[in-house]
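Only a part of the assembly is drawn; its chains keep their places, and the rest are absent.
Naming follows writing order (A, B, C and D), and every chain is counted from residue 1.
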């Protein structure tokens, strides 16, 4: 029989831990070094835009000559940013809502059921994600213009739905697969019909997945340049497109006011991101991951 | 937030255009030339003075290349909601070729009395537009060279000298890709005059010297930025010591502070101004009420008091398209800016050098295409 | 509670792809009965249960509740309750809401829902946990929630698919008693799926043994235990000793067989004739180690492996002829010991070894036979 | 009346339909199907037929035009020259980093959060930032000059590298998160098992983790390659759109919106899609040579 011989501190702490960490160091250093280098440069990229947007004049020096906030006012007025931001939000909300409404039920069927032609349908849903946006964007814009659906918000929304719906399907599928089908069976055995199962059981359980997928679609839509660019009319530009125009449209524009606009764009994205990360783990933004135990 | 367009509301688009609209219209203005910088104040003033003609105005901007596609699509869908387009020569011409614009002349000549007062080169620019566009602002443009005296004391003054300087100072001379840059295209179109090419209006057959010159010059050019802004930035930060410019690009960036105030300009011996203008056009398919409103607006914009606003902060220096518009009648802010950043020598330069209209759109696109392939794209193969 | 007096499965069959998972299941369930579906993994137990629940469409056959055909009803309209293997509790609902779910679906008055939910909570003794989420419960507690959820709306039939297989040994034993108690106190008609013969024996009024989708035997626990219908069922019911043999002589139910050199006396199970191939089935606890038996069924063997099992020892022994014996004894034996073993002829069952009785005899169906032959 | 034979009557027709997987639930698929047909397949085939109806010449003349013109044809190579290395780098760099981070550790959420940021920056902002940061007088060159690593600013924008960096900034975090999730999908006990069998970390990685990760890497490569291959704004903004970064999407765009030649633009778009699908098909074919079943780690 084991008896407790000594109080815990009397035992020597094991040496294993420290030794093995030291051994792992060189590889870790390189990896962390690369990561830090990447982040430093990223920081530089973002910060140089931020600093410049507040710079009065910035020629061949480390920092601007003076600081001002006037570029924001200029950018705001010149590109009617209020309207652009409103449009951006409207488009995003519409795209997110519609793609969830269309995508989640389809994802459910594709995740749960097998039926003739399923592989083909899956492939068709995959294509819009695999194809370069320009490839289908140009004919899509042409068709949408032909039906009078482009050049305004409906066009932007429709075009953005093309990659978004498949995206919802793709991101939701693992979440749905994760739900034990027996839970649905259990609900039906309790007397719940299909609709009730969907509304009372599946939807609450899918909230994390729906959130993750909504956020992804939102971020992608706000950032989606090509399709919006091809289908937007003058009054249905989103922020990225306005930003692109500010960088490439004719006219003389102070660099700083473009920077200011970029900062506005980034801030909006960051706000979205911060909100998003309250609800989802960052890796979930790409795929559903189970955290493994620490050792 | 998008206004439901007037094009849709009042059905009649082809009938008689009344003197004034039956009901005040909402006007959507699309600017593809950066022209609102000069004219937005004029339009705003008109709207505030004539709320019974235009009740509300919205502005939007787009790059010129998309103009034709967009208008065409709206017309195809029978839902034109852009009442007024402000464009440069390129967008105007693209639309003319596709038959997008309502002919303003000669039908409405008498409503636009201001057109009789065009400056002479502005009148030439108006000629270039044919019947569709109404020139609203004008400037002689360039080509000019721009430099910082601290980095370059004696700028080259001839084509040969420019070449020699570029050779001696590799990577220090810059101009932007002509298709994306006013100064770039002005330089391109101005070179045949400077070099004495056989036919400055025929880039395909008449520009032998120009193409040869650009090719040789290209050997000392590091890269062609995709916009003028970039060249200005490089001038300011010292990467480039000599760049191509225009009157507007000379003054306005210095007002904005993106180029040091002390920057100077130089001209090449024997240069001709290649002039530039902005036009107002009406897409076909706009309701007659809106047409009436636009015509009233344009007439207003061509009055000397309004044209004075085109001095702006040197953005399109001088800017007014009609005669006898004095700087002193411009807004105070304009006067201050031009007094501080303008150049007294411009008056003499403008008076003392011939002016030429730019290439027509087709030739220009051909020239751009050739430049892209042989000069711009050529850089890759060499490097 | 039961809304019917009989539930009849009439030739219920189910194919998956080209394979029969369940073939022609005929079974009549009386109200109040506790029926266990038993069989090795993949034999079609869950398939049968899911067909009954309406979660799987049938390929052939029909299901009748008294005179009403119910196999065309969706599961939510059959009014059966079900307990799933991993419980399938709604993870986003509290224990209370989980249990009340079925009542809600039936749109009962609030007050009644509350009352009946509390009653069910009390029944499964979860009063202290009603406001917890399933994730905060132990396995046994979850199991009780699942049972409460399935019985609270007084279903005419409760189906359970291996409800205990996720629990550890100790808890499994406790929950088994719990289920038995609930069944007795509520008088529920129950169909219970398990692959654990001990569980089936201890719980059910009647057992249905399946093999490869076909019913092998239906009967009471005692029948199953003492008189398996064929050697496959015997194998499954714990007759670990299965030896190839040849029938030598028949005398009513008494039969003499020869198996690897031993002459053994046993009970004839089914239609034997002298000279046919047979399989002898004996439980380890029916092999006695206490010296030469008076009945003649005795052999001497050498103990090879001994496992301590508390009161008893489980051992493997080998006879001189190489036959491997699994036996259990309270005697103190050790590897290497020479022992005399005996088998009561009444406990030595002799089955026909041919295809007619429960399928073809393949060596991998008879691991012990195969082993002995090496 | 025995066996699965025809003796007993077949079950009710509802059972038989349900058996085929056809039941009411399939209606849930309909909105998405209508959507994908109307907004993807129809325009796509419209574009395809349009590309065979050039303004002048036979049905294939726009394709012939593209391939006979070195300036146009070259865009394929230009695009691949940017997209393939960028996608490869993104995936390969992600592997060791994700490998280090697959366990749980303090700050993991922070690091992954930081990595999500560049995904949200978008190409246009990234371009603007790169122009500022990597420009001749940007901080990057200033540091190089100040530390005497170079005598003259390094040209990192308005050329191949500008576009390349832009693709790395936007693509790497995406690749990293994907690889991380694939790695976490591999049951960690497999590596522990290998350790108990005598494999050091190098062999655990090469013999166990890497082979199991390969299908995930192939998928990640495809997805980042798709992003890189359709590079458009950054090719204009930080690249040299007339020259070494005149990518194929730019050629398509110019045909459509500068020359108003929609059939030609469609032809280019189709060629673009085709080239991309060929690469993806090659990668996926290679992927199939690896074990692609469950790796046990996913929940």
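Everything below uses one rule, namely that a residue touches a chain if its C-beta (ideal position, glycine included) is under 8 Å from a C-beta of that chain, and two chains touch if they have at least 3 such contacts.
In this text, all values refer to a predicted model and were calculated from it rather than measured experimentally.
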Problem set entry | Protein chain multiplicities, whole structure file | A x1, B x1, C x2, D x1
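We adopt the following convention: only the chains that are shown with their structure count from here on.
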Seminar exercise, completed: Between chain C and chain D, the fewest touch steps amount to 1
Problem set entry | Pair of chains ranked first by number of touching C-beta pairs | A-D
Exercise. Which chain's mean C-alpha position is the greatest distance from chain D's?
Worked result: C
Exercise. Taking each chain's centre as the mean position of its Cα atoms, how many Å separate chain A from chain D?
Worked result: 15
For this session: With chain centres taken as the means of their Cα atoms, state the distance from chain A to chain B in Å.
Result: 39
For this session: Could you give the separation in Å between the centres of chain A and chain C, each centre being the mean of its C-alpha atoms?
Result: 52
Exercise. Among the residues of chain C, which are close enough to touch at least two other chains?
Worked result: none
Exercise. In chain D, which residues are in touch with two or more of the other chains?
Worked result: 137, 236-237, 256
For this session: Give every touching pair of chains, nothing left out.
Result: A-B, A-C, A-D, B-D, C-D
For this session: Provide the residue numbers of chain D that touch chain B in the complex, in ascending order.
Result: 71, 131, 135-137, 153, 155, 158-159, 236-237, 239-244, 246, 256-260
Exercise. Considering the complex alone, what residue numbers of chain C touch chain D?
Worked result: 11, 13, 15, 20, 23-24, 57-62, 71-72
Exercise. Where on chain B is chain D touching in the complex?
Worked result: 65-66, 68-69, 72, 94, 98, 177, 179, 222-226, 230, 233-234, 237-239, 365, 371-373, 376-380, 383
